[in-house]
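With one protein chain removed, the remaining protein chains of the complex are shown where they sit.
Labels for the chains are A, B and C, by order of writing; each one numbers its residues from 1.
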Amino acid sequence: MTGIFEAIESNVRSYCRSFPTVFRTARGARLVDEQGRAYIDFLSGAGTLNYGHNDPRIKRHLLDYVASDGVVHGLDMFTTAKRTFLEAFSSLVLEPRRLSYKVQFTGPTGANAVEAALKVARNATGRSNVVAFTNAFHGVTLGAVAATGNAHYRSAAGLPLRGTTFAPYDGYLGPGIDTTVYLDRLLSDRGSGVDEPAAVIVETVQGEGGINVASAQWLRALQQVCRRHGALLIVDDIQAGCGRTGPFFSFEAAGFVPDIVTLSKSLSGYGLPFSIVLLRPELDQWKPGEHNGTFRGHNLAFVTATAALTEYWTDDALTRDVARKGAQARAALEAMARECDEEDLVVRGRGLMLGLDCGDGALAGRICASAFTRGLLIERSGAEDEVVKLLTPLTIPDDDLAEGLRILGTCVREQVRSGAAARVAGGVR
Amino acid sequence: MTGIFEAIESNVRSYCRSFPTVFRTARGARLVDEQGRAYIDFLSGAGTLNYGHNDPRIKRHLLDYVASDGVVHGLDMFTTAKRTFLEAFSSLVLEPRRLSYKVQFTGPTGANAVEAALKVARNATGRSNVVAFTNAFHGVTLGAVAATGNAHYRSAAGLPLRGTTFAPYDGYLGPGIDTTVYLDRLLSDRGSGVDEPAAVIVETVQGEGGINVASAQWLRALQQVCRRHGALLIVDDIQAGCGRTGPFFSFEAAGFVPDIVTLSKSLSGYGLPFSIVLLRPELDQWKPGEHNGTFRGHNLAFVTATAALTEYWTDDALTRDVARKGAQARAALEAMARECDEEDLVVRGRGLMLGLDCGDGALAGRICASAFTRGLLIERSGAEDEVVKLLTPLTIPDDDLAEGLRILGTCVREQVRSGAAARVAGGVR
Amino acid sequence: MTGIFEAIESNVRSYCRSFPTVFRTARGARLVDEQGRAYIDFLSGAGTLNYGHNDPRIKRHLLDYVASDGVVHGLDMFTTAKRTFLEAFSSLVLEPRRLSYKVQFTGPTGANAVEAALKVARNATGRSNVVAFTNAFHGVTLGAVAATGNAHYRSAAGLPLRGTTFAPYDGYLGPGIDTTVYLDRLLSDRGSGVDEPAAVIVETVQGEGGINVASAQWLRALQQVCRRHGALLIVDDIQAGCGRTGPFFSFEAAGFVPDIVTLSKSLSGYGLPFSIVLLRPELDQWKPGEHNGTFRGHNLAFVTATAALTEYWTDDALTRDVARKGAQARAALEAMARECDEEDLVVRGRGLMLGLDCGDGALAGRICASAFTRGLLIERSGAEDEVVKLLTPLTIPDDDLAEGLRILGTCVREQVRSGAAARVAGGVR
Partner (left out) sequence: MTGIFEAIESNVRSYCRSFPTVFRTARGARLVDEQGRAYIDFLSGAGTLNYGHNDPRIKRHLLDYVASDGVVHGLDMFTTAKRTFLEAFSSLVLEPRRLSYKVQFTGPTGANAVEAALKVARNATGRSNVVAFTNAFHGVTLGAVAATGNAHYRSAAGLPLRGTTFAPYDGYLGPGIDTTVYLDRLLSDRGSGVDEPAAVIVETVQGEGGINVASAQWLRALQQVCRRHGALLIVDDIQAGCGRTGPFFSFEAAGFVPDIVTLSKSLSGYGLPFSIVLLRPELDQWKPGEHNGTFRGHNLAFVTATAALTEYWTDDALTRDVARKGAQARAALEAMARECDEEDLVVRGRGLMLGLDCGDGALAGRICASAFTRGLLIERSGAEDEVVKLLTPLTIPDDDLAEGLRILGTCVREQVRSGAAARVAGGVR
């Protein structure tokens, strides 16, 4: 059944090892494999499917556009589809939030957007260093992986990484210690060995890093530190943006405006490759074509992204729905943590970007594996894969959410107890 | 008409400056703008549209798949669409050519495939240096742009580039000098300052570098040099592959097998983002997920790529057609060069990857600008944008090819003569 | 008088700007300029003249050796002078302390010794990262300056620096925070972005960094962190070694043995260029000549270094004398700090490596300038040049020490008061 994959697909394949079946169709929050078995999706393409699989309201636009021979591939030529997207993005996203960014279409991967953001920051400031945070994930191309904390990716880079300094994320030095104060100290002290940074790049919630949440206050303090030291503030909103935490941008609630923002993943609304960088206009110092890429004009993504904006972002219904479902999911996770007090399970997150930190990659792995056998797709993150990560479609039907949480609760309880039983039997942990 | 673009699209936009109109639809070798004006496409998305725009035979599969709620975004999970692609790629591409590569799905940009190829080469050999060639183009992310020759891209990187040594491409030291001998000397001489390379990365025809063609003999000699010095040979077939020079791979005719191959651009057959790396099985030393990316499972591209293979690569009809049309186009270019002997115009290329080297970016620019006003899209390449680059769809109808060549010939003659006249009037060049 | 200097000596000249006179002779703790004016030396060649200027007991050996046509320059050939040095160093320094280091003769600068130490650490571990500390100074060649904290030197490097991660030195995060715990956390967390280090390089007292003192407990904890993470511990004892803090090595009292030690500055005993690296024998994996240098066999330095060891290190008299004079000097500095409570003056240091932190580079500068006019040479260190640094010869006569301290006290009081008066007059600081 999976013969050709094992025969010729590279060993680098990964998620298929956690979910060993072959999927055929998908709709909303459900995937169906070729045996006809349905799975509830609490993974959402690692945050790429905020509107679920094959959202019918978006699909319609896609089919019409393809059928009408709309331009599909346009490099960075002007097309009507690109114009429509820019108009929608401007009127539905930027203007209501009083944001005046320029929009750069990059190669359609998150890493490519990050690479472009780092380039423009370095060139605009004439500095080479960039501050990134412990447990950050910004992609695996050479420029992006240098800002990514995880040794798994770093050690695969093939070259020693450079050009970045890692600072402790909010909470990393323990409760009560404001890590922006330490960063400010490092940047103020001419003897600290930390070169003046072109930029600080931050995720407001670290997805791959283990669902670590930065407080609004910390983020605002971070922006103050950046301003004090002439560094640009880049918010990498690739996973946390597009409504994942509730508002369109994850930083809206925190009351500050980044200098540069990267978006990708759910931006196309349909799982299509698409990435952009938003720049304060004075930073848009690019010369024509300096950062290029064959697929920076992926018009099908323009069409679906426009549809996603017009279908979901003309009012605050989705944002409120995320808040409601997020609260429900968090309550369920907290109940699991309370019930399973044999382990120190910790719930973290914002909106529908939630994590159950099991403190232990093995336990988290058993929970996810068990969930798969019961028809739930859910994955882990964190440096030791110790956090069960809940990333449902934002549009998940209430029933599916409840059913998924019920399955997850069963798996958590079962695995915590079997672990505890095994420890009792073994006499040691 | 282009207001929103000028208002908020980043200055990095580029092709739209050469082709200042807004395109709406496209089919085969023709694009139509929103005023209804049609343009013959001699650019083909910089080699991404080998089967033309919206090929109806491929489109059908795409529409069916979308309509049936096939999985669109699947990270690197197994899907039926991915299996079908792997089976078709194996049976129609690899097996008939007795190639036993493993297939790695990377982020869907060419640069991402190049980054993965360089990583795997460095990790497999434990070496850090990579040899690239003068006028190479391999992308603009930090790892890829270090192997790209053009100062326009290099100087925008924001950091000094490293990890690469540039060697002269075939012909770079003039006729009669085999530059692989020089490379062999550098690698044999322990005093040369050139560190042992993990890999040599080469395009068999340099597209962005000005349609420079490596001979079969040179390529075979290059492989011998690589073997002698324990370096892997990577062919970047992103622009020259997928039939652009005739055969599926650009290196087939040369009689050697690379260790690693990158493919992208026309691989999806429909202009959709899609990239893969082909690896000799013993090089597939990746650990799961070491090189990842959100869009490495872009199933629509699997579907269209499969359709392209089954529609176009079950026999050698396309390869023969490319040879025929390529000969026709080359003859036309050579006629232009002969007619315009005021300038030293040089024709280069293989298959339907052809260039008219004008020796002068300004002249080439005037030719392309003039072509646009006459309804022909054609662009330039080379370090000084001095080469008019002909990259028609491989499936271009004979009439469109003839018409495009006719327009091009008119523009070449006109611009060469007006340049000559201007020089006479000005008394100096 | 200084015409030729101003005419043709590079602007990089530095100490001569603080001490604008031309010195002719020197003996013990006194320098005499060409006008015959004597100065007490509280600078000691930045720690190079622990035995004072032209110590007569060492001088005798030097004169005899030169007169007898002993080999002066011997590359790294065997000479009787080198043998005698190795025997003395072994019997008087290594054996009594039960140290079994191999001795590497490097180029005769401290930076060269640091470069060699970092190379051997990287090669022995196969890792590229090195942890250095805030406010560290290890030299200004490209490898060494990457481990140096001060932006003044870093920004002059001409290339972005790499291969180092800076961690907070003892006390950097405030009292009560053990910064080795933070370092341990960073190295234990696979998501921290801090790559596994080949080595941690540390000064037990940071001389150029502002006379910051690491506690014995912190140093021992640091060694535990190193062991836990497979990193070598390098003590850069170039300024703090050779008795400056009392014992021969600055780390003796702390109860641990570094894997690698660098020595230079006072090693020759007479101000002659000389540097060595001490290596645990199993780390001595050098191939012959891999790290070379024309002057690694400076036999005059072997002769004077041997004399310094035999004259000063056959018993603990010097160590006890340093303790006695250090206590005296510290008491005097603390009295100054107490008297001048308009400013928050802080005394730090160990042995005869003491600092008066003025919290303000301008005040410290005025104190030193004033001292010079009164016949005392003393300099500043710290990121803002805010620390008046006391580095007398260890052999300074008691009268000279007392006289120098008296002058310094006068200058401190005078400058603190004139600063306070100026602030009152100006109404603001």
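Keep in mind that, in the parts below, contacts are C-beta pairs under 8 Å (C-beta built on N, C-alpha and C of every residue); 3 or more make two chains touch, one makes a residue touch a chain.
Predicted model, so just to flag it, every value in this text is computed and none were measured.
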Selected residue (touches chain absent from view) among C:F42, C:Y101, C:F133 or C:Y182: C:Y101
Among C:A26, C:A167 or C:A337, the residue in touch with the chain that has been omitted: C:A26
Interface with the unshown chain - residue positions in subunit B: 128-129, 132-136, 147-152, 154-155, 160-166, 168, 172-173, 182, 186, 189-196, 209-210, 382-384
Interface residues of subunit C (partner: the chain not displayed): 2, 4-5, 7-17, 19-27, 31, 34, 43, 45-46, 48-49, 53-54, 59, 62-63, 66-80, 82-83, 86-87, 90, 94, 101-105, 107-112, 115, 118-123, 128, 139-144, 146, 152-153, 156-159, 162-163, 198, 238, 264-265, 270-273, 277, 279, 284-295, 298, 300
Residues of subunit A (touch criterion as defined above) contacting the omitted chain: 159-160
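Here, only the chains that are shown with their structure count from here on.
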Interface sides of subunit A and subunit B: same vs different residues, half threshold: same
Per Cα centroids, the chain farthest from subunit C: B
Chain at the geometric heart of the assembly (C-alpha centres): A
Length of the line joining the C-alpha centres of subunit B and subunit C, rounded to whole Å: 58
Residues within subunit A bordering two or more other chains: 128, 152, 162-163
